[in-house]
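These notes are about the structure you will find just below.
Partial view: only certain chains, each at its native spot in the assembly.
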């Protein structure tokens, strides 16, 4: 089981994501300028401030050469997880619906939030029970999800905990096929009891389980 | 007639006539424009420490853990496992007063560069902020909001967690806000690098951003004569931080070091190329030739002096063997970072600046770096005490006749809601404290931040500095700051390894400020000696004066420590009903310099309560050992707002009440910082601790955790909910 | 050719920046202000202005949430923006 974590100039949480992946499998960093995905089984587009978040968060990163391969990988059904800035990149790239707008407060906010698992049937949430609550940190300045059309919601902020003004408390969505998932909270920062909760591990465990069963099939 | 009298340029550049005469004497000629620009900056207070250097010699700088002490870009201590921990605090007060967002942001950018300049990967930032009374001053609210946003912007975007900080509001900072930032970095010891240039024939390579007319500041007077009406574009400009550029510069610099491609590395900070290059030359006892024409510029038509003093951000300077320059450029290209050879190391002992095929400056390195005169201060203790210098704070609590005085419960609510004591959540919520996956204790979880190390151990860090108390009694007040930092570390089981400091003071040429500075340094030095904590670096910011007088003398101390097991560290929240609460340490507080005295509008007074070093150290040790043993549910030092406030904070954090009897003779709101703690744990655990440390540090059981209110028997009884709401609202309403 | 791209939030999408400005102005004594929106201004020199719409669609704007307008200004200038703000109408 090998995860690939994309590294753009300005990525900040790529090593954190790599460490989280390594709790359930192997993980390598994928350099933004390389098209080669090194045969990974799943891709994580991590958090941070790719290209400084200049212009719009994720706007420039989506054009990195590696993203062509990631898009191709996604089209072929590969599992792609976008975390925070990665979610923004996937939306900008059209791999996920919608857009992430500046927080309603116009401020960056760090907060440990509770998330409701709306859809536990995805390859990213199958380790969760329906209605599970996950305690995971969020940290971003542009996390207000907006989509003019209905979307497949996977995670919502628990009632009263929406940190950014997101439409319908949406914290994470998937594509129609279900193999691409983006969320604003940072599951990779919730994998170690020493530094916080371990609820985020369920996302990585779900991916591992999905990939393993696929490989077996 | 002296040379000085004949030429006025130097005065506009901030040099005295005496200093200018000295320059002419040393050079045996008049300096040219570029030379004078360079000299005026190198001989400025900021670069030459001319009013503080002699005093700083009093600070102890040696200790078994010290790997690099003052004089390098950041101090470094040994944290075991072959790792060095680099850290430093620096001020960006003036730029933040002008443009708080960019000033604070570039302050963070600057201190990060100091840390990766020694080869360490920045792993944490802390911020220390002072503003005027935000409750009364719209300007101060503006500065607060934007400085905090700027710090968050830079730290968050570059992926370094901001794990702690401190924030006070006092009238004395109304015209002179303080924005100090501290950075910690981690390095394998073999990657540590010094700034000394070496090896004549080696190449000087400038890394990072283009050079523009940023922050040319005072030196721009040299150009002002040429400013026509249409030359607005030649004016110096505010420095804009680009954390994205710095992120690439950081990764690139560390990769260059990992590949052993550099002889030396140095950041560009204040005074730009001039300062960086001449300090590299001085440390290596070599000369440097720099060609301005090769410096990549952001704007056309920059003059050599502008290039040499530009403070454009996100640049570094390194020395490279000629055969490795190609490799260096290749690594930099991968990180989309510019790398330009701009000169070379010589054995001339001179800084020679070339431009347009001519020599724009040719100065001995020594005159730039070593020859600025150092001044003795003329300290004079103000005869009328602190209130002769500072007006009393404006009262915000009624005083006077007995029935006007609020009940103790209301006093406590007012204290926890006051700007200096209220929850800092609205500030630190704007900072990412967890990136890099090391943060074991975030803000508000404990008195110090705790970061795990790859060795399995952990480090703790705290930053502190209560200027009002230092104003009351500079020597004891400054010492208290050091003890408070050490106490904060003790609360998480940390043992001090070293400290850094930023001395924010008024005009040292004034007798009373000189006295404050002298006394404060004495207090810090004595505390460091007693605690065996070396000073490994720091920064001095003087002349923080307004027409109304100086700021409160504000030494900011950042201290780091080590603890063996991150799984056994402390929390400040009361944990479980029925836990026993005890005071550890000799605690004889007074109302002098307290937050309550401030809220009542009382004039500043001396002296602060006496500080018994051995008693304080024994209390620190007792708490540290108990935390490390995993014996405690909570540990919190008793600081501003007295024991009532400390207990309220433990209750609010734990969402649980407590019933406590305050020992006779202790005013619940009186203060003595850094000496005593409130701890909680099982009855057996507290009894065992008491037994262990009885002779050294008193452990006084005062009550139990439980219920939904904080009750100080016979004094006050307030629901935790009310305390929590008051504490949450205090700052949120202002930010 | 110097070109300006004026990017504004699409109608109907919450614009907290615009709202914040709208709320702050009366507090400073400016009355009679409504309908405030805050967007982005991108200025660039281009050799071929016909490419600009494509640049907008690809990178400069997000068509899902933003509208834009392209304004050509002076022909290929490297102009000094006015040192002092100008009032053009």
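Order of writing sets the chain letters: A, B and C. Residues in each chain are counted from 1.
By definition in this document, a contact is a pair of C-beta atoms (placed from the backbone, for glycine too) under 8 Å apart; a residue touches a chain by one contact, two chains touch by 3 or more.
Remember, it's a predicted structure, so these values are computed and weren't measured experimentally.
Trainee: In the whole complex, which copy numbers belong to the chains shown here?
Mentor: Overall, the assembly in this file has the formula A x1, B x1, C x2.
As a working rule, only the chains that are shown with their structure count from here on.
Trainee: Subunit B to subunit C: how many Å between their CA centres?
Mentor: 40
Trainee: Could you please state the distance in Å, as a whole number, between where the Cα atoms of subunit A are centred and where those of subunit B are centred?
Mentor: 36
Trainee: Quick check on subunit B: which residues sit in contact with 2+ other chains?
Mentor: If we look for residues of subunit B contacting two or more partner chains, we find none.
Trainee: Check each residue of subunit C and list the ones that touch at least two other chains.
Mentor: Correct list: empty.
Trainee: Quick one: which bits of subunit A touch subunit B in the complex? Just the residue numbers, please.
Mentor: On the subunit A side, the touching residues are 9-13, 15-16, 19, 48-49, 51-54, 107-111, 137, 139, 141, 186, 188-189, 192, 194-196.
Trainee: Across the complex, what residues on subunit B touch subunit A?
Mentor: For subunit B paired with subunit A, touching residues are 149, 152-153, 156-159, 242-245, 247-248, 335-336, 428-440, 452, 566-567.
Trainee: For the complex, which residues does subunit C have touching subunit A?
Mentor: Touch residues, subunit C against subunit A: 13-14, 16-17, 20, 40, 59-60, 62, 64-65.
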